[in-house]
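Removed from the display is one protein chain of the complex; every other protein chain stays in position.
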């Protein structure tokens, strides 16, 4: 099992969700995040002063999947989030040793979905 | 050492904390999160329009523990968060290679608590 | 590759960022978090009632780095965040199996920076 | 030289035994002073309705567009006052050409203190009509286009139909009665809002067509307490709007008007609450707020000629009507009006105007018409103003659309107008899911 | 036919040399006009206090209940105006039956412009009393139960004790003096709030019993700027509340009343700040705000008979008192009052009423009593109203509790009343730790 963490542009969240649904991945968790990356990005200004927006708003997705779903998930995220522009985001894949469903105490692969 | 990530219902946070305290687990970090899971959940409506609340509010807990504490932590979380209803949440267990206490530069098992 | 997760005091974020920049680490993601740790901390009071602030505000940093950067990153975080007082925070090091740049589909070490 | 030594003057007067004033202050000046302070006080209250609209509209839309809504509300007033000073007043209250349009007093030429007073009281009404529209067009309109719209409605669209009714124009001649502006102000704003919302199209993602079936989505407002504050401020301002429309500080009916206004608003809020409760299963806050406003808009035309019980009925019907209308526009017609402006101001404005015919004391209306006749004239007025506003705003918004000045691009809309149109965020530091 | 051709009338008047008015406007009409615009103006200001209460209560409670608080504030006014129109006014100002209760003028039958004017001024006071309660019962009361409560307090509880004092009832006969309602309005609201809070019980997690010892927890308000705005709005409204209670636009004491009101509020804020500073180590914002309100409530009874220095003393004591009272209710009695309504309105209302006896100019009070006698009568009035309100609200809230209509369930409370009672969120898109 893997835990996939993806940083995407906030306004791409719906597109990514749709692509994931298409690949039958329905479970995920999302958090707000501020990201520092290659995207030096658009400049905001406030009262005429440029705001050094080097922490840009991102959405952080966390998706736990069984091994055979990893590539599918990655592809779906890319399909939904890619524009080709700097700032599209990153995907991180991490090992996941166990999953427990709190409701039923199910464990492992059975609990993930 | 493991990093335990748990998604629970927001209003169960206090109960979970209490259960963890009882097992002498005092350190943790909590974040707000939106979760997509089996829980299609209650419907909110706004001005008569159903809101497709497929991103439900969850609290994401992150607890780094030594190996012998893993089961204890899982049990405590379940004790505090379980209601038997859909939406109770999930627990993820991930490998943790190192921990460093910023204050003292202590490392490893000594730094975790 | 490793994923480094660090909890620091919110008001140290700028210092940490500066130290990371000095070590040529430019990419990171930050989230708000509430932390429970050794720091029983300052007491807030509201209308004369002590608030049991056992969930203190922290910033959670997530930095994916190649192996040779791990120590450098840890040192930079410590340099920026250490005050010697309780509450300075923790650093967690986790294994990272893969990284994908959404924009270009680059993978692995090349995608991290 | 004018000094602020008023207290000494005051003392002198007290010592001087009144002789000073007996010489100074005539009865006509007394009457004039009553009207002056009453109308300026009322005008200030109506001005504050700008804050009310700004808060309601901001609160009921999404955080990522809050600064833009604010800017629209600030600038439609600012542009509006200059436009109404230069042109609007003249077209509305200048000497009438055939009951259709005013023709002089541009730039308030030749104004005396009476004209300044009346202009002050009228300009805030003009600005109210203008600002209604920003709510319905929220979250997707180009800022520059909106500025232009503000100019035109305050300079021409509002004043001309206003002339027909409030300046002795042809509708007034026929006996049309609209005490404080259910039609003159609110419907004008409401119909303009409708045309704007239709030409703009819905916000991205509001109506999703899946397999031929349209699913309606809700974009919940981001700040209900602010919206509620706006509603209270509007209600407060309405005491200036309606009671001030007695146009006289010595009119004993000031209290009557305030009473009917209060009762209608209360009834509107209650009925909207129960309607939403029955219909959706829960009493909906934003609908109840709309209900209070619906009651206020509804009684505006008849506040002076409808009695308290009548006012409660008018308000109650408006409260139910506004919920039905919001539902109908959203679920059936798929017109995307984020704050319910078309229903509150357009529909309930029309209802209130009609209600004058149905419930009004004909003697007080004073048109000499029969009840059926009065209802007919009221309906005619509603129709005439509807036609006028729809046609002119179709041209206005249509032209803006044709030159691409009406709607922002998709990415701008998704990111939010605060960043794309103004380069700022409204809630800096707060963590907000701005993608929703 | 009524046209909005006021300017021409105005012009005619100016040209006509006053003759018009010399015939038209008598001195009594002038007096009447002063009272009319003054009272309607004051009523509008008091109305705005609804916004003030809504903002204070919303700001000092948690985000997950914001929409519910808003709804309560909107609906208690809306329900209240209808109730006070139908029944309340009659019970309060109808012909007295033995100094105990009014008996006619139901549905404002037979009202003329004086009655409408007075109703308008009185209804906003009734609504103030009603709305005080929502703060103390916040975050756990069932919405439907609250609606019923609103109806009863506006229709009966408030009007009847009001009759005793402001309509020539038995307390008035004895010489009891309550200028603008420290007891009539504020204490009534405050004691009702107390009974409500006690019968409801504390919010879940507020008082935690660990090993026989009760630990008190704080639930910090979620929006201090909004609460502060509410306080400023209330203070503003108080100029209508107190200065308007001269009931006459020609009373030279309007300025006196405004002055004592201002000074007492300032002293209250300062003393509350210092008290909290000394006691808790830091100057507490929400306590200082409560202090300003305490000063305002405290001077309300005596604003007309207490001089500026006295007003400062009354306000200062109220400011200190409110902090002590909040502490005492919370830490000793464990009555959970999220916004301090019992202390501000109940306790400081009683204090202000007593202060009339202590500091009031007896000649102005005009009861013919000695100072000790006046203090006695004031105390009697405080006690009588306390008893009346406690008994009636015990019955009212007790019945609601008996049928399970008083308090929401635990899960509802934890989730927040916005979702459980209204199915909406108030700050959509914001990331909020709603579990705290």
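Going by the order they are written in, the chains are A, B, C, D and E; count residues from 1 in each one.
In this section, contacts are C-beta pairs under 8 Å (C-beta built on N, C-alpha and C of every residue); 3 or more make two chains touch, one makes a residue touch a chain.
In this text, all values refer to a predicted model and were calculated from it rather than measured experimentally.
Please identify which of the visible chains the hidden chain touches across the whole complex.
For the complete complex, the undisplayed chain touches A, C, D, E.
Out of C:59, C:77 or C:112, which is the one that touches the chain we can't see?
Residue touching the absent chain, from the options given: C:59.
Can you tell me which of E:47, E:77, E:239 or E:397 touches the chain that was removed from the display?
E:239
Which parts of chain C are in contact with the chain that was left out?
10-14, 30, 32, 42-46, 57, 59
Using the document's contact rule, name the residues of chain D that touch the chain not shown here.
Residues of chain D in touch with the missing chain: 1-7, 10-11, 13-14, 16-18, 20-22, 24-25, 29-30, 32-33, 36-37, 39-41, 43-44, 47-48, 50-51, 54-55, 58-59, 66-67, 70-71, 73-75, 77-82, 85, 107-108, 113-114, 116-117, 119-120, 123, 143, 223, 226, 229, 418, 421-431.
What chain E residues would touch the chain not displayed?
26-32, 34-35, 37-38, 41, 45, 62-63, 93, 112, 114-115, 117-118, 165-168, 172, 175, 177, 179, 220-225, 228-229, 231-233, 235-236, 239-240, 243, 245, 247-250, 252-256, 258-259, 262-263, 265-267, 269-270, 273, 280-286, 288-289, 292, 304, 308-309, 312, 364-368, 427, 430-434, 436
Throughout what follows, only the chains that are shown with their structure count from here on.
Chains in contact with chain D and with chain E: which ones?
Chains that touch both chain D and chain E, as defined above, are B.
Just grab the chain with the largest centre-to-centre distance to chain B, centres being mean Cα coordinates.
D
Send over the residues of chain E in touch with two or more other chains.
423-425, 428, 431, 433, 436
Multi-chain contacts only, two chains or more: what residues does chain B have there?
Residues 30-32, 34, 44-46, 55, 94-95 of chain B touch two or more partner chains.
Which of the chains are touching one another, listed as pairs?
In this structure, the chains touch in these pairs: A-B, A-C, A-D, B-C, B-D, B-E, C-E, D-E.
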